[in-house]
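Working notes, structure below.
Selected chains from the complex are presented in situ; the others are not included.
As written, the chain order gives the labels A, B and C, with residue 1 at the start of each chain.
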Amino acid sequence: MINIGIVGISGYSGVTALELLLKHPKVRVTYASANNTKGKVTDIWPQLAGKTNLICTKFNLKKAVSLCDLIFLAVPHTVSMALTPNLLKEGVLVIDLSGDYRLKDAQQYKKWYGKTHVDSKNLGEAVYGLPELYREDIKKAKLIANPGCYPTAALLALAPFVSIHGKSTQSIAIDAKSGISGAGRKASAALNFAEVNENFKPYKVLNHQHAPEIDLYLSKLSTKPIKIDFVPHLLPVNRGILETIYVRLDQKLNLDTLHKVYTRFYKTEPFVQILPPGQQPELKNVVRTNMCDIGLAISEDNRLLVITSAIDNLVKGAAGQAIQNMNIMKGFKETTGLN
Amino acid sequence: MINIGIVGISGYSGVTALELLLKHPKVRVTYASANNTKGKVTDIWPQLAGKTNLICTKFNLKKAVSLCDLIFLAVPHTVSMALTPNLLKEGVLVIDLSGDYRLKDAQQYKKWYGKTHVDSKNLGEAVYGLPELYREDIKKAKLIANPGCYPTAALLALAPFVSIHGKSTQSIAIDAKSGISGAGRKASAALNFAEVNENFKPYKVLNHQHAPEIDLYLSKLSTKPIKIDFVPHLLPVNRGILETIYVRLDQKLNLDTLHKVYTRFYKTEPFVQILPPGQQPELKNVVRTNMCDIGLAISEDNRLLVITSAIDNLVKGAAGQAIQNMNIMKGFKETTGLN
Amino acid sequence: MINIGIVGISGYSGVTALELLLKHPKVRVTYASANNTKGKVTDIWPQLAGKTNLICTKFNLKKAVSLCDLIFLAVPHTVSMALTPNLLKEGVLVIDLSGDYRLKDAQQYKKWYGKTHVDSKNLGEAVYGLPELYREDIKKAKLIANPGCYPTAALLALAPFVSIHGKSTQSIAIDAKSGISGAGRKASAALNFAEVNENFKPYKVLNHQHAPEIDLYLSKLSTKPIKIDFVPHLLPVNRGILETIYVRLDQKLNLDTLHKVYTRFYKTEPFVQILPPGQQPELKNVVRTNMCDIGLAISEDNRLLVITSAIDNLVKGAAGQAIQNMNIMKGFKETTGLN
């Protein structure tokens, strides 16, 4: 039994982590904090009535350290890098769901997140928490940079391909669509029901901070650097990400061969499902699960690969993956609490 | 050709008025203002691109008066009563879409709107703009108190009944459901898509400021004062109100007879439709129209009347009715611009 | 470990039962059938990929009996009464989620369901599976008539009141709103997304087959027969029921007193939550749980009680309640698999 704290309990990732952890047989949630909210967690999230007695307080380092073995930081970027060094110093394990430790270069961070990174020491040390690629490193990590929601779907979709064919790739365009919970839980007229409902739109076209994260970890898999083009869109649904990825090839590719590559690559993975040729993922099949469903198609001339990939942005794209990482770090069965 | 101003163009009622007025053959919209927004109206409401060159500015009395014959006040309550006296003094006609001039008693206003009324003189003079009941008064009015959205659906549903059977009514409960645009367009986490979508809830149970408005105008139709019980709910749709009204009777009532009463009452009304017995209104049939659809049912023991009533809260419940009032005031055909 | 069969796995209640039972530590789902669908259950419900190997076949009595200790009938009415006698004869326990065994009078059944009841013997024997009222009977039951979704929300909301004040009740009107999954999963243009989305409507006004079910079980709690008036509506959400109940009283009632009565009545109930005075239930707090949230309000003149009640129609209103009944029948802890 280990003791877990959640910093940022009033947000969607924080509460999703709590909901999952309350059913996890090996942990106890002993601490919850938020910046602008106080009181019973069940007052913030009435759907948890009867399931927890946690009290949410403003973050207090001493209290957090004394009550927790491991802390989930479900906070906005820049907040994480202010808290993390002190937690690590006190021997608390940290899983950071923000973007603060994902890009390994402080200049890149500055460029995409608009702030100077204040914890460059741990920036280098943090392990990128995508278990399908970095399981061994995660086992030994003290600090996990939990992947972004868009990068999770993109990297799982592209890793098998890029590992083999990275060199012969001409271009990769990722057309991503996310449910509204990805925008967080803040007061904003643009997020109002009447603005989002019956609407659909692209945003941050070719200019989203998750693009360099995808580039970085794809490039590690390839003998040549990869640079993707990324266009996100806002879907009128609460949860879920679906990405449609267009990969142009230097050489012809065969669907059956590729399908075998993918199936083999993820053969032992509990949370990745390669669909049979001709089938495509849909949000409703992955929402509220930790699964990533992947579909494959190839054009008639065998020169365009279309990969489709779907996850729940709050589960495999955030809190579920964080728990998967925790399970690996603590030596629990990887699927514990996630099925 | 008359010149119209819209104060509060950045809200849903304001823009709905503008959309309708742009198609109205007898008017020109010459002035638009808002409190926190400036610039081209098409920047605020891109769906109007190519349809208007209006510039939105902060409200300025002199400018408003010089440019307009009639002004729609689509502003929050308390703002209207600050602007109205000056507009009337300068000879501008006013149609107020807020709640400021609907309750005729300043104490009632204080009780339900939480503020002292500062324009008691015009409070008494304002004509309640429900054309189906007050058409003759509207013709001569300088100031219209445009009815609330909930009261419009309730009063049209109950007027024929209460006019005849008010005395034998035991009780009236109104179960009202409104689309989210009724809550206005403000930054609020509670109005976020992810909070409203896939949700449904009652609010202000037995405690909504539209209840006394309904009581007041029903009582005028009856020989005994009427007091309704009112429970509003929030629907996950953009537009529309549907009310289900439970009327308990002292005496038995026959559906066919009542249906005839209703049909006759509204025989010449262009915007009220009494459905055949057995049929019920639905939102999609009235949304984006100025219609009120009404259905009637009676219990097996003939002692409970169930009236269902549907309108578009932004059209017949706000801007459409305001234009209907304007048409009457200015002697235009009442349906002009509303079909 | 007991063996469970689900008949009607291709419907929403059937799959909800399966999802819950797959996480239940004391049971194994060994049999699944459907009328018009065959093959892997994960082909019918891809969101269960990796979670079950069940194969769906056409119903076969011999096979069902040999594989199951207890069977959930998640089938349309009239199908249940054809299967139940044979299952009971073979010693299999039956929990029937259809309406076939809820009304105790074959003539009533005929009137509301339009068919002659063919199993009047078991009609009398079946226990109405609302644990909060009939727990002791459920313990000994061989056949459970699992309550309707609307009656579950209504009976839990009204039971404490009617038990004490049934005699002084003048009238009860239930304004009920249900998510679309209540209509089942059938091909019908009226259920199409484009017809339901952005719409809201009443249906079967004062004429729904759940009304006599509510009357029957309320009357058992009261010294005088109760007859409610019931108007259901269709909400554009996937799941959830919210009922707003208007109770007219012969005598004055005090909110605090009544709140105490309710709190005491459900003190030991794990799945009913009485909200503090002033709070109201909302769908999102109960969806995907087995909870019934109940809110109370009383009018200024203390003569109208408004009770609001919310459940998930597929969980507490169907499959979750069925599992709660199973837990009671088999002596498991009542909340097993439901938290």
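By our rule, a contact is a pair of C-beta atoms (placed from the backbone, for glycine too) under 8 Å apart; a residue touches a chain by one contact, two chains touch by 3 or more.
If you're wondering where the values come from, they're calculated on a predicted model, not measured in any experiment.
J.: If you could, jot down how many copies the complete complex is built from here, 3 of which are displayed.
T.: The complete complex, not just the displayed part, contains 4 copies.
Keep this in mind: only the chains that are shown with their structure count from here on.
J.: Based on mean C-alpha positions, which chain is nearest the centroid of every protein C-alpha shown?
T.: C
J.: Which interface, named by its two chains, has the most contact pairs?
T.: Ranked by C-beta contact count, first place goes to B-C.
J.: Taking the mean of the CA coordinates per chain, how far is chain A from chain C in Å?
T.: Each chain reduced to its C-alpha mean, chain A and chain C end up 38 Å apart.
J.: Taking the mean of the C-alpha atoms as each chain's centre, how many Å separate chain A from chain B?
T.: 47
J.: Mind checking the centre-to-centre distance between chain B and chain C? Centres are C-alpha means, answer in whole Å.
T.: Spacing between the chain centres: roughly 39 Å.
J.: If I count partner chains per residue in chain C, which residues reach a count of at least 2?
T.: 198, 282, 284, 287 - these are the residues of chain C that touch more than one other chain.
J.: Which chain B residues qualify as touching chain C in the complex?
T.: The touching residues are 170-171, 173, 175, 177, 195, 198-203, 205-206, 229, 231, 233, 235-240, 242, 244, 246, 248, 280-284, 287, 295, 297-300, 304, 306, 308.
J.: Give the list of chain B residues in touch with chain A in this complex.
T.: For this pair, the touching residues of chain B are 12, 179-181, 185-189, 191-198, 236-238.
J.: Which stretch or stretches of chain C touch chain A in the complex?
T.: 23, 46-47, 49-51, 198, 270, 273, 282, 284-287, 289, 291, 293, 339
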